[in-house]
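Okay, so here's the structure we're looking at.
A single protein chain has been omitted from the complex, and every remaining protein chain is retained in its original position.
Right after this comes chain A.
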Amino acid sequence: MPQVKIVARNFMDMVASLPVMKLDMLYDNSFICEAILRSLPPLAKKYVLQMLYIDIPITAKSMEEWVLPDGFSKHKVAIDRLIQLRVMTETFDSGILPREPMPSNITVRLPSLEELEAYAVEQWELMDTNAQLWYIIREYITNAEERGVDSADLIAFLLELSFHVTGKAYNTNTITDLQRSIIKDLSDLGLIKLQQGRKESWFIPTKLATNLSISLADTTSRKQIVSFLQQNAHPRVAERIPSVPENVTDQIRLWESDLNRVEMEPAHFYDEFPSKDVFEAACDFAREYGGLLWEDSKRMRLVVKADILTEMKEFLRQIAITADVFLNSDWEKDLPEDPSGRFDDFKDFVDSNSDICQWIALLCVLTQGCCILLATILRTLGQVKENSHEYEGEYAEPSAPLLRPPELPPNPLYPYVIGEPVHIEPHSVYKNV
């Protein structure tokens, strides 16, 4: 079973997974407080606001009374998120007073545009390079029209660029004037490097440029699809609230989380096994090496990880020869020519002493048979001994299966669950920090 990984899809998921100390330090900055507040689910925002001046712990039960039965799951998500981000902490003793309310300083002032910009830059520094790059490129693309550049041309060129080879110099004569102007901007972003020769100039794509297609690939996020639907809705549909029905947005959300559940891994597919035994042996071998991804015993097909490809090849070659020896009467023809003639000598020796060889083979089989018999007897004896401890008349507990399937966590379809789910005791008490 492949491991299911939960990746931080955005900045706030990453913030939520920070260690407690670091998270508390972040709250010293009012811009981060503001950004975190704005990133919360709508209900959570609402709760923060209405609990701003409540300085005593509130019981979880009384908070549940704020919501209608329909909104209970959203309530749960909101509360979980608030606890995750340590905006609220859970206490089990209602006597403890909470700490100073977190967002009290953020109602005081809103940042100026310059401050926001500085904040935005800081935020980019916290993200991985591809996401940062994507943000910049997206802004670049959306502003393209204002600069008189067709955004379609720009995207096409960027995509084209991602197919160039990293570190190789390309002559700027091969590109159009428009693309030459784009290239200047891109060199500022570090996507390419410009090299000036005596007569001609060259551009060298960096790794950022060639990775661009990776960051372009995660454009299809749920939010973008839904906002597209909302913005392009028929005027009559747009009047409805919500303009995109909830079941549609839910389905898109499920689809998105399903996309994130799938992990890509290079693998090899095998089929057309000559017999069931060969297939099963191959399966066992792959399992032993921890490389078995999928098997279909009915149609004898098998997918293994690319890591164990060489081992698998070797094994299959051996097994193929063995099978050939047993099944094919003319198997000697399949063997390669032996220039030394030793193989023929060996064969003659076996032929001339066939009686003794047959006896040796028989002896091997008999020994193995005896071992199996002995093992069965020993096992039965052991079981009798265990059972003698049980009281008569009571049912013996069914013995546990040798291999218990591991208890799998439920599918992480829910988008807000990151890491360990937080369990809320029914009598627990919240307070705002």
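Assorted remarks:
Note that contacts are C-beta pairs under 8 Å (C-beta built on N, C-alpha and C of every residue); 3 or more make two chains touch, one makes a residue touch a chain; residues count from 1.
The rule is short, and it goes like this: contacts and distances are computed from a predicted model.
Note on the omitted subunit: UniProt lists it as "General transcription and DNA repair factor IIH subunit TFB4", one of the names in "General transcription and DNA repair factor IIH subunit TFB4", "AIMP2 thioredoxin-like domain-containing protein", "Trafficking protein particle complex subunit BET3" or "ABC transmembrane type-1 domain-containing protein". Screening A:226, A:267, A:293 or A:309 for touch with the missing chain picks out A:226.
When the omitted chain is restored, the residue from A:34, A:80 or A:295 that touches it is A:34. Within the complete assembly, A:66 is the residue of A:66, A:255 or A:326 that touches the hidden chain. Interface residues of chain A with the unshown chain, by the touch rule above, are 34, 37-38, 42-43, 45-46, 49-50, 52-53, 65-68, 70-71, 74-75, 106-107, 109-110, 112-113, 116-117, 119-120, 123-124, 135, 138-139, 223, 226-227, 230-231, 238-239, 241-243.
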